[in-house]
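Here's a slice of the assembly, chains where they normally sit.
The letters A and B name the chains in turn, as written, and every chain counts its residues from 1.
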């Protein structure tokens, strides 16, 4: 049960459009489904509001299909990340209506009821072409929450005019995700240009002394600009989740 | 010139309460003041909305007083961070009305016109007593933007009931800062309990294989919970700035 659907149920009860009993049935579906190799938590979406996500890394294609099937059975949709070629093929075959993103290595199924979209603008800035797989993972994660990220692509600091020429996009954003490898310099430049929080994603793009993204990670943690926070190397999923939380939480009723 | 005062000037012109000429004079004060050893940018607050901050590390007490004086001359107020004992003494003597925070190593002067406060709730969670200096730096940074952070103190995961017993505070927050050293485990637990974005601050508290906070930093970057972003070790200032941006940006007129 997704949180937005739960809220709708409660509003429907308040409005008298459905009976409390019917609402209760919808809310009290079994929260934990037990598969032989995993415990699927159907109430997590309710508690947290984040999309149902399956990390495929370390799971067989068959296991991924099984977990996804369990999630889909309740109409919640799902997002599978870090899915390798065989897993993407298996999920694509099992769920023909799902979106398979080859570059981002994700498979996403929309829930049966559309997600209530979060308002606000999240901008996704990438430094180079090689950073696109991480950006795609972020974009799919946002879509699973009903948010389409704005894009500003291939604007690394070696050609600083590229990012400066799109000041309009930057200043309109409520939150900015910046994906960069190598020297990890782009978030510092962007954070100096905007008032919004900047979520920096180091990528493992680079060779030699990039040490698998460590160089970019350290650079971002030491950003000379204020307002930059950082996620793990190549963690497009984590950045998008934090961005969605930023948009969503700051607009919830109690604010 | 602070951004909120600039906006007020423009509104006053729109309302006819001051003349355009007077507003222009207020807005076009010299943006850059040149000291022998630094360039003070009076328009930065206007462009970015962040408070005027002076990092005292690597500056003499005399230099800090000079920069602070230049900032105070325009009525903007200031925040000096990483101020050692002699610097705190010198600033306290020069600005008797300033707030000196011994634990957080900061000196803060309120601007002549009160800051328009940002709405929303930012919660500051700390794992142990030794993390307090970093927490204090965060709190002072927030105060410089007119925000008082809520507090949840000494709730490390070794006694998990401590953080669980304050679920009310956690779920009411729009953004959560979690400060922890040693194993850096607290942000993962907190992020699993809230819907808000979590900004994790690793501290250098610990000994042996904590390697000056590296252990906590890596743990936070690898958080098994969604929605966690990370700042540099002991960087209370950076965490607070990102939190304020989260509150502020998500509420600006264009949203």
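In this section, contacts are C-beta pairs under 8 Å (C-beta built on N, C-alpha and C of every residue); 3 or more make two chains touch, one makes a residue touch a chain.
Being a predicted model, the structure only gives us computed values, none of them experimental.
Here 2 copies are displayed; the structure file describes the full homo-oligomeric complex as 8 copies.
Here, only the chains that are shown with their structure count from here on.
If you average the CA atoms of chain A and of chain B, the two centres end up 27 Å from each other.
Partner chain B is touched in their complex by these residues of chain A: 48-50, 53, 119-121, 172, 174-175, 192, 195-199, 217, 221-222, 226-232, 237-239, 241-242, 245-252, 254-255.
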